[in-house]
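Have a look at the structure below, then the notes.
The complex appears here without one of its protein chains, the remainder shown in place.
Per-chain numbering from 1; labels A, B and C assigned in written order.
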Amino acid sequence: MPEPLLFEKSSPGRQGYRLPARDVPEPAPDAIPRAFRRATPPALPELSEVEVVRHYTRLSRENYGVDVGFYPLGSCTMKYNPKINEEMARVPGAALAHPLQDEALSQGALQLMYELEQGLKEVAGMDRVSLQPAAGAQGEFAGILMIHAYHTARGNPRRRVLIPDSAHGTNPASAALAGYEVQTVHSNAEGLVDVGELAKLIDDQCAALMLTNPNTLGLFEKEIVEIAKIVHDHGALLYMDGANLNALLGLVRPGDMGFDVVHFNLHKTFSTPHGGGGPGAGPIGVKAPLAPYLPTPTIERDGSRYLLDHDRPHSIGRLHSFYGNFGILVRAYTYLRRLGPEGLAAISRNAILNANYVRARLGGAYQIAYNRACMHECVFSAKRQKTRGVHAWDIAKRLIDYGFYPPTINFPLVVEEAMMIEPPESESRETLDTFCDAMLAIARECEEQPELVQGAPHTTARSRLDEVLAARKPNVRWVKPA
Amino acid sequence: MPEPLLFEKSSPGRQGYRLPARDVPEPAPDAIPRAFRRATPPALPELSEVEVVRHYTRLSRENYGVDVGFYPLGSCTMKYNPKINEEMARVPGAALAHPLQDEALSQGALQLMYELEQGLKEVAGMDRVSLQPAAGAQGEFAGILMIHAYHTARGNPRRRVLIPDSAHGTNPASAALAGYEVQTVHSNAEGLVDVGELAKLIDDQCAALMLTNPNTLGLFEKEIVEIAKIVHDHGALLYMDGANLNALLGLVRPGDMGFDVVHFNLHKTFSTPHGGGGPGAGPIGVKAPLAPYLPTPTIERDGSRYLLDHDRPHSIGRLHSFYGNFGILVRAYTYLRRLGPEGLAAISRNAILNANYVRARLGGAYQIAYNRACMHECVFSAKRQKTRGVHAWDIAKRLIDYGFYPPTINFPLVVEEAMMIEPPESESRETLDTFCDAMLAIARECEEQPELVQGAPHTTARSRLDEVLAARKPNVRWVKPA
Amino acid sequence: MEYIPNTPDDHRAMLATIGVERFEDLLTEIPASVRLGRPLAVAPALTELEVRREVGGLLARNAHAERYACFLGAGAYDHAIPSIVPFLASRSEFSTSYTPYQAEMSQGLLQTIYEFQTMICELTGMDVANASMYDGASALAEGALMACRVTKRSHLVVPDTIHPHVRAVMTTYLQGISHPIHRIPSRDGRVDLEALAREVTDETAAVLMQHPNFFGNLEEVEEAARIAHARGALLVASVDPLSLGILTPPGTWGADVAVGEGQALGNAMSFGGPYVGFMATKKDFMRQIPGRIVGATVDTKGRPGYCLTLQAREQHIRRERATSNICTNQALMALTASIYLATLGPAGLREVGEQCVAKAHYAADRIAALPGYSRAFSAPFFKEFVVRTPRPPAELNARLLTTGFIGGLDLGRFEKALANHWLVCVTEKRTREEIDRVAEVLGG
Partner (left out) sequence: MEYIPNTPDDHRAMLATIGVERFEDLLTEIPASVRLGRPLAVAPALTELEVRREVGGLLARNAHAERYACFLGAGAYDHAIPSIVPFLASRSEFSTSYTPYQAEMSQGLLQTIYEFQTMICELTGMDVANASMYDGASALAEGALMACRVTKRSHLVVPDTIHPHVRAVMTTYLQGISHPIHRIPSRDGRVDLEALAREVTDETAAVLMQHPNFFGNLEEVEEAARIAHARGALLVASVDPLSLGILTPPGTWGADVAVGEGQALGNAMSFGGPYVGFMATKKDFMRQIPGRIVGATVDTKGRPGYCLTLQAREQHIRRERATSNICTNQALMALTASIYLATLGPAGLREVGEQCVAKAHYAADRIAALPGYSRAFSAPFFKEFVVRTPRPPAELNARLLTTGFIGGLDLGRFEKALANHWLVCVTEKRTREEIDRVAEVLGG
């Protein structure tokens, strides 16, 4: 029995919350002049407390999260979100602190951010980090703006940003938002940047190459040293999309590979919960030459005092109303402290091992886009299944019947019928086995009863939803039936 | 996909929690002599943190609670459990206070208990209340022990306790535990105590009559004044099982009806969550002549100081390791303060109205055991359906398919094929309508396709479970398969 | 009121369906003479915002273990609680459900109880366990009553080394039915076995023991079991389940019934409750156990599942002949204990035990080395020990409080002879730094 909409449950006169009676005099009638007063109240639902509780409790039970089971969504690093992180983010000193209260009253928060910056610097091999970006894409945007400022300071902001065709959509979108033209670099037969093409494309109007390493195919850009040299030889900068940092902790540092700028996705690598789409945090790390351009304010330390530095004349400016998603930073810092050096290294080792295990177990049944040792994720293609009329999207839907959230489908774009599987370190061998067994069973179904897969899911409260209709005749808000 | 047992998920070497390294010297090897050291560790499961989280999250999703939907379990008062109650029970001053810390360090807790006692006294019209009993049954036991002490002080503890046949099983069990013989008083044709029979049975060996009012049929004992007189005329005392107090708040007080002792079920009337079977709290209220016998310690006030009084020579003694289920008392007190006099009265008015509404809507399809205005609950009989081979138990199981938890079945014992429905004040008219519609649909099914009802439930992960087998071949713990 | 959905409009519609005009028409059976003709004289309603200030403010006046490092135990313990334990136990499908009468809609909860029973059996070395009791005290009382039923005897032997509150509860439980209680004095903080041997007779239903006992000491349990069994009596043992990661399980040293308080297993101290008693015993006594029991079974399609079982023991079936009057139990605290045990596992529980031992012994040594202080008893102990103090414990506790500590228990509160005896508890949560600081304050 699917849950009705809030508005359908509404009944006039019900109320789930009431304030204490007003204890001050009634204000003058014109305190809010009549012209500013709305004539009809907003048609919000009217519900008692218990009705609200049931509505959201039931809806939560029609949803799936990492706490319910394996969530192999590639590129998203759906690892376990430790509950101690949540506990820390909820203490009054975190949850109830006002961002503009005096610095002297905020020393705990400032120190936490300062120390998180130190940790992230070390993890990435960078010289400074700003914690302000609210997500990866905002980190990218900030990074490209800094690159823009860097080049501008050197006389020419340059015109283009090079981006591999396997890159995540936010890369080109962020570069464009920062005012750059986007030029695509193709992947070679190995699924890596075509270094020859790169050498041809690059020139002194190139501001930067944005690279994801390991890339979105889960492959390490093994020619990274050569790539960095080419880029730097042309005065361009090397940007790293750090979304896949879960493969590299304690193993390889972006800074050591020659990257000048890198963004983190704390909601991936650093275990903060995805919240159904957010919030995240996308800190941006840079080498020293770019430090003057970091977003304002930075967090500085003066002896045992921590402070916000707003006086940064070269900064690209402010990205967030305050200092970024502080509550997420608290979670990430808690995680960092829990892990320590060995823990961080163990994360990546286990993530890589898990991905290769899935690769080994599924490689017989599904074509592997580029079949060699992968890093933390592995991209399969449903090409073979397509010959039976079954698409990657169908396989995804069928996995739902087996109780798993599907992998990332149809990304990266360079792989036909892509299925991108990321099994983070928090998944056990048993879970991976059950998942692989399901995938193998589906591969057999594709041979034996393709219509079963094409018609999936069969076990959910709703069968396959018509996304085409949704886009063609958009219905994006409820309207009271006439 | 039902969740395996913890033990089936266990894998050697996994661990979900670790302590900081020991920071004190290793103790002498014989600190715990070898003879006291266990040879083999207990076979507890070995799981990482995320595996534990998923296990219990998934199991919770295989369970149904008030937060999920209507829970019409009669006699259980499955009302909404406000979340502010939980918040209050979890503040450090409640959750982290040690019961033996100095009274001076516990003034908040003691004052809260003192004030809760005042509130309960007023609600029940009693002179003193002990908050110590951990549940209704322990409250009953305490009450009967006090009655025993009262009579003993008057020279004869007496031998028997009278209990109506409609009473809850804990009543006779508690009386027996206190050393009394139980004598049954039958219900009359109206579903009430047969006053004539009572008058015949009572004598000077009767210690008390234990009465539930409204009784378990949801009916008010309208001859209560006469009953009290008969009981008191014989020197016996009148005990009230207060499980059904949700019908009486601000309307009628046990003390005003002549009851000498009453227990509360705070986990019913006062909105504390049932926790899957407990904890509850069963405070016991008494009239002044019984006050000397209250459990030790009592909570007293001395000016602005609150204290525990252990020096009560006539007390029946201690019932609980400390002061009872304090965390539950915090929740109940929070509820009491939220409601105030009008709120309390509104609770009972709405509960009574809800029950009568269900009675009116279902009365055509199901026989009502005693068809007249009920109080907070109403008992139906599936006699009519039985003629089609369908039992109350089947109807209960079929309700599950409609998404509702079933009512209380086969209780009270005086009604054949009893279905006892309690729709607390926190249920909306719409919810009651959906429920009644389901009950009416089932009534039709009983006529048209009885096997559908007999075979229910059909929509759950498990179909009807074999309770007979469970009792015949008890398997009450997991054993590693050989 | 936010907890009541129905509005005056709803009320009118409902009254119409019922077929009465006014709500009052539903109350005609209540004699006017007993109606309360006035509003209840309780404090006026508060909004949520106000109640949070009011009740929260009241509770903020309590000292608590986040503010003070706690060296107080004696039945309530400040152990470390993993973050996931309260998080999971507060899933509202668990917390807002009733006793799982309807198995098909309660498989999740039933399975957690079955797992709890199994883990309690594993810890205690017993065959069967129930779903929970009110607390450790009533569990021991019920254990004693069960021994009486099993042996058909009525005398109970109760050593003074059992927590005085627990003994008090037992006395309360036994007062209605005449079950003579024989006290056994202590000797160097343990049961005087000679006295025990003297008191146990052919009429003895059970010898009760607490191990580690009220003073923290390990009892000579095997010897006690032999004494009991030699006369056909049962041994009913109350144990600290947290100690059973390292201590011999009662099942192996001869206990016939093992009970205890489960608060230490992940439950908050919460000023004394809600806690959770447990009870485990041998297979033969299964049908004499009080309280709920969950069993495994199959559904109509043969698939495994769980349900309440052996209900013929219980009050709702057997009424005055039930094995107990218990109905509502402490299910949510049992669930909490289960989550705690599943999280720690055998290695975690052992480590907790080892650190309790190490830290308690370190503290005992440090304190006993201070001039004027000495250990009161020489017996081995687990996480608690008794110190003879040069000044009244109340004075020491007051001094400790100002430095951030809640000190031990003044045993003089319970018995005159134990004046200047101080029961100190040191869990794995205490740090060396805290212990050293306590020693400093005591010495200074």
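One rule holds for everything that comes next: contacts are C-beta pairs under 8 Å (C-beta built on N, C-alpha and C of every residue); 3 or more make two chains touch, one makes a residue touch a chain.
Since the model is a prediction, treat every value here as computed from it, not as a measurement.
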Chains in view touching the one left out: A, B, C
Residue of A:Val66, A:Val129 or A:Ile368 touching the missing chain in the full complex: A:Val66
Full-complex contact with the absent chain, from A:Thr57, A:Ser166, A:Thr298 or A:Ser381: A:Thr57
Contact partner of the left-out chain, one of A:Glu49, A:Asp260, A:Glu377 or A:Glu445: A:Glu49
Hidden partner chain, touching residue among A:Asn156, A:Asn371, A:Thr387 or A:Ser463: A:Ser463
Hidden partner chain, touching residue among A:Gly196, A:Gly276, A:Pro313 or A:Pro481: A:Gly276
Sites on chain B contacted by the missing partner chain, in the whole complex: 11-20, 47-51, 53, 57, 82-84, 86-87
Interface with the undisplayed chain - residues on chain C: 48-49, 52, 80, 82-83, 429
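Please note the rule applied: only the chains that are shown with their structure count from here on.
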Length of the line joining the C-alpha centres of chain A and chain C, rounded to whole Å: 46
Chain B-chain C separation of Cα centroids, rounded to whole Å: 19
Centroid distance [mean C-alpha coordinates] between chain B and chain A, Å: 48
Residues within chain C bordering two or more other chains: 3-5, 10, 46-48, 84, 87, 92
Junction residues of chain A, two or more chains touched: 11, 14, 48-51, 53, 57, 82-83
